[in-house]
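All protein chains of the complex are present and in place, except for one that has been dropped.
Order of writing sets the labels: A, B and C. Residues in every chain begin at 1.
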Amino acid sequence: MSTATFSPTVAQATAAGYFPGRHAVEVTAVEELAPGIVRFTFRDPYIAAHARPAQFVNLFSHDPMRMLPRPFGVSEVDGELVTLIFAVVGEGTAEFARMRAGDAIDVLGPLGGSFTTKEPAHYVLVGGGLGVPPLIYAAQRLSERGDCAATAVFGYRDARFADGFVSRYVDTRSIDESEGNVITLLDRMEGELTGERADGLRPVILSCGPTPMMKAVALWATKRGIPCQLSMEQRMGCGYGTCVACVVDTVDGRKKVCSDGPVFTAQQLGWEA
Amino acid sequence: MSTATFSPTVAQATAAGYFPGRHAVEVTAVEELAPGIVRFTFRDPYIAAHARPAQFVNLFSHDPMRMLPRPFGVSEVDGELVTLIFAVVGEGTAEFARMRAGDAIDVLGPLGGSFTTKEPAHYVLVGGGLGVPPLIYAAQRLSERGDCAATAVFGYRDARFADGFVSRYVDTRSIDESEGNVITLLDRMEGELTGERADGLRPVILSCGPTPMMKAVALWATKRGIPCQLSMEQRMGCGYGTCVACVVDTVDGRKKVCSDGPVFTAQQLGWEA
Amino acid sequence: MGGLTMETMQREPRINVYEPHEWRHGTVVAGVPWKNPVGTASGTFQLAACRWFYDVAQMGAICTKGVSPVPWEGNPGPRTAECPGGMVNAVGLQNPGVDHYLVDELPKLKQMGATVITNVAGHSDDDYAEVVAKLADSAADMLEINVSCPNVTHGGMSVGTDPVALSRLIERLRRITSKPMIVKLTPNVTDIAAIARAAAESGADALSLINTLVGMRIDIRTGEPIIANRTGGVSGPCVFPVALACVWRVRQALPDIPIIGIGGIDSGQKALEFLYAGANAVEVGAAALVDPTAPMRVARELDDLLDSRPELAAKLAAGQTWR
Partner (left out) sequence: MGGLTMETMQREPRINVYEPHEWRHGTVVAGVPWKNPVGTASGTFQLAACRWFYDVAQMGAICTKGVSPVPWEGNPGPRTAECPGGMVNAVGLQNPGVDHYLVDELPKLKQMGATVITNVAGHSDDDYAEVVAKLADSAADMLEINVSCPNVTHGGMSVGTDPVALSRLIERLRRITSKPMIVKLTPNVTDIAAIARAAAESGADALSLINTLVGMRIDIRTGEPIIANRTGGVSGPCVFPVALACVWRVRQALPDIPIIGIGGIDSGQKALEFLYAGANAVEVGAAALVDPTAPMRVARELDDLLDSRPELAAKLAAGQTWR
């Protein structure tokens, strides 16, 4: 697997004007960041070139008994390499964690919409647990721009596995369960976030993490008039918007996490103070 | 799979006094003898030590969607190495054919009964197509004895893929479809087979091949008073006698190919002239 | 598994579904010509999603998601769970309603040149009648009446398991439309042939089967069902042998009615088994969720397989079946 690192499917699809379907890519690195937390990198020029923060990639098991996709937010992009970070929670993630550089894996992506970061702002990336990967990528992309500021505010159960990655891109505050949670941190940072900044940038919260955490973040933000975008999770059948399996309840009815989201505003979710 | 070439299951089972269950072994060689005909060798000290001619081994796919066993007659044994020869006919055999030395595969065996070769005789090994592998093994084992004679009489569609192996052990006659079939050969050999031999050994036919061929062989043999044992095939659920899926009709009712057979006499099958 | 490397995978030849292709083996289902005998299955195709992956108009037919008289919200999430070789879903027929369909998905599909089957959902006979009436002079080529959804409390499977209720509904719909009407059957019945006969005798032009099998998964971490609706419908390769037997039995009972075989199809070979069981055509469902171009790949694989089966191909071309 030294030469053909790029599935012919992608070339065929893009040449014909289509989005690449499920295709095989080469795994280039699998590292354990903390017990049961894995950083997984594969080579995929297409996804690397197109992925935006909060977009995700479906990984597929080699075992056809495990048919459904495993969606993971893109965590970093480096040239043609795409990195994910995931927790080993079940059979699929256990299998991926056992893979080694040189193995092949089927992927589909990039999928879903992204955070809205058009306007210059002070983006506050509030992540909890395995919600942090897409925020690392948001940090990476925001750090390439001259018109915004960004701060990572991460809460962990114990090991602060992502700080080393995100802090390469942006100013990072983190906390673990022994001290509190992201709300503890946000409370501490309240003055900093709501006060006037020298650069005049207004805060916008981008958040991803367990639902109860995101709900708390949304309420905290809306109470203070801070716009808040939340990247949601739901069990998926397809990940590309065709099966309507992945719904979340919004004020406008049930929406698809994979294609209407995964990013929704606090207002859309009805999570307003 | 370089070091642990012998599944701990086998050691655990035999230590506890049981027959080894399904266990992983190391594939040591996969060669193509003719288009779509594969010689497949794996290391299994247990099967190597215990297999008798006409016994078979279940191979299992790595793909759990393909759950059922693939049974193959043992074709040769060399030290700890067990060799099978099979035709690529479907998905399972295609997968096995793609394997390489060093791969692991699950096996169960040796299974079934064997040819009855207790008494000294001139064993005539009449094989057709992919029925020849167990007869190669019969030839190998018979050639180790001083009290019998053996002759291989093989019929092929085209490529005579097994002659090189069996002729190492016994005198070999073969034919392909352009010339005729094993009955053509048997007819030519009639005098030789039914006449008095210098060593006084009487002929016994051991046969394996497509059912119509075996039926013809059985009729040919019984007409001449030659005892005839036939190794049968049937689709299997378990291969070890528990599911009663693999039946063949005999004069005593439906019998299990895997555990009552695979060897039946012409009389048992009612294939008498 | 594990040992699957790029090298292994590259050895398995794959069809290039993006290459322009001249279909060699079309068919005719209840009078409607299909470019090839492979359609998409309802609920696993949405134009807005699938059009980015392949030229959907090349399918034998496109069967769209069930439409109801008004927009439906469906069931709360989670709506899906994995099962060995398949999936369980309990979407509950969420859809934007027939009016939206008539101005959006249907005209777009027809514009692209697709043969369209509109799948019809209802909670009551009146619901079905309302939708069918609205579709009666639409551009849809065929209607597929879904009386077999296990994920709604009223309508759906409750009609499809009762021959009397089914006859009453189909007779009523028959009076509303002259469009080719397919009745989609559930396998969750004691005698599918009896239900099939009821549908045929009350005016169905064709039958499609199967819809999903009732199934569920439980999360062993919580001891509770994974899907919010608790049970759902099983689809994917795991249902294939069951679907095949359903088609076989209905074909044995009803030699003449066109049958669309559905269930677990993910290859040309599996599609071919359905045709040998007596189906006129097939639809590909769950396979498309995990491999968006699967329906097209199945169609292409089948086109190749039919080359070496001229007798079967000829029957299909004439709108007939193998048995």
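Please note the rule applied: contacts are C-beta pairs under 8 Å (C-beta built on N, C-alpha and C of every residue); 3 or more make two chains touch, one makes a residue touch a chain.
Values in this document were obtained by computation on a predicted structure and should not be read as measured data.
Contact with the chain that does not appear here is found for just one residue of B:13, B:34, B:148 or B:219, B:13.
Contact with the undisplayed chain is limited, among A:15, A:49 or A:94, to A:94. Check C:17, C:32, C:149 or C:189 against the missing chain and you find that the one touching it is C:189. In the complete complex, the residue from B:88, B:148 or B:245 that touches the missing chain is B:245.
Contact between subunit B and the unshown chain involves residues 8-9, 12-13, 15-16, 18-19, 21-22, 60, 64-69, 108, 234-238, 240-249, 253-254, 259. Within subunit C, the residues in touch with the undisplayed chain are 81, 83-86, 88, 161, 188-190, 213-218, 220, 223-225, 230-231, 234, 237-242, 244-245, 248-249, 264, 269, 272-273, 276-277, 305, 312, 322.
Methods note: only the chains that are shown with their structure count from here on.
Seen from the Cα centre of subunit A, the chain whose own Cα centre is farthest off is B. Rounded to whole angstrom, the centroid-to-centroid distance between subunit A and subunit B, based on C-alpha atoms, equals 57 Å.
Centres computed as Cα averages put subunit B at a distance of 46 Å from subunit C. Within subunit C, contacts with two or more other chains are made by residues 1, 8, 84-85, 237.
Multi-chain contact residues of subunit B, defined as those touching 2 or more other chains: 63-65.
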